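One structure is given here, and the rest of the page talks about it.
Left out: one protein chain. Kept in place: all the others.
And then chain A:
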Amino acid sequence: MARVIVDVMPKPEILDPQGKAVHGALPRLGFTAVTDVRQGKRFELEVPHVDDESLAEVHRIAETLLSNPVIEDFTVRVDA
C-alpha cells in the first residue's frame, strides 16, 4: 500500500474567514511573529500502487470531489 496526499487550499484571492479567525487568535496567545494564516484541508488516500494510472485517478478525484475549482486549488503528492 502507498499513500497519496491531496492538499486543498482556498485560492489566494478568495477570503478565508477560518484562517483569519486563527490568525486573529494568535496575538491574544502572545504569538506575534505570524503575519497571515490560510486554512486548507489535507486528504490521505491509500492506493495499492503508485503509478501513472493511480495518480491520474487521484487527480480526477481531487478535481471532482475533494476540491471546488471555483474557490480552491489542490496539489497531489506521494507520501514519502
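FYI, a contact is a pair of C-beta atoms (placed from the backbone, for glycine too) under 8 Å apart; a residue touches a chain by one contact, two chains touch by 3 or more; residues count from 1.
By definition in this document, contacts and distances are computed from a predicted model.
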(message) Please identify the absent chain by the protein name in its UniProt record; candidates are "Phosphoribosylformylglycinamidine synthase subunit PurQ", "Molybdopterin-dependent oxidoreductase", "RNA polymerase sigma factor, sigma-70 family" or "ABC transporter substrate-binding protein".
(response) "Phosphoribosylformylglycinamidine synthase subunit PurQ"
(request) Quick one: say which of A:M1, A:A33 or A:L65 touches the chain that got left out. (result) A:L65
(request) Have a look at A:M1, A:L15, A:L29 or A:A80 and name the one touching the chain we're not showing. (result) A:L15
(request) Quickly run down the residues of chain A that touch the omitted chain. (result) 10, 14-15, 17-18, 20-21, 65-66, 68, 70-71
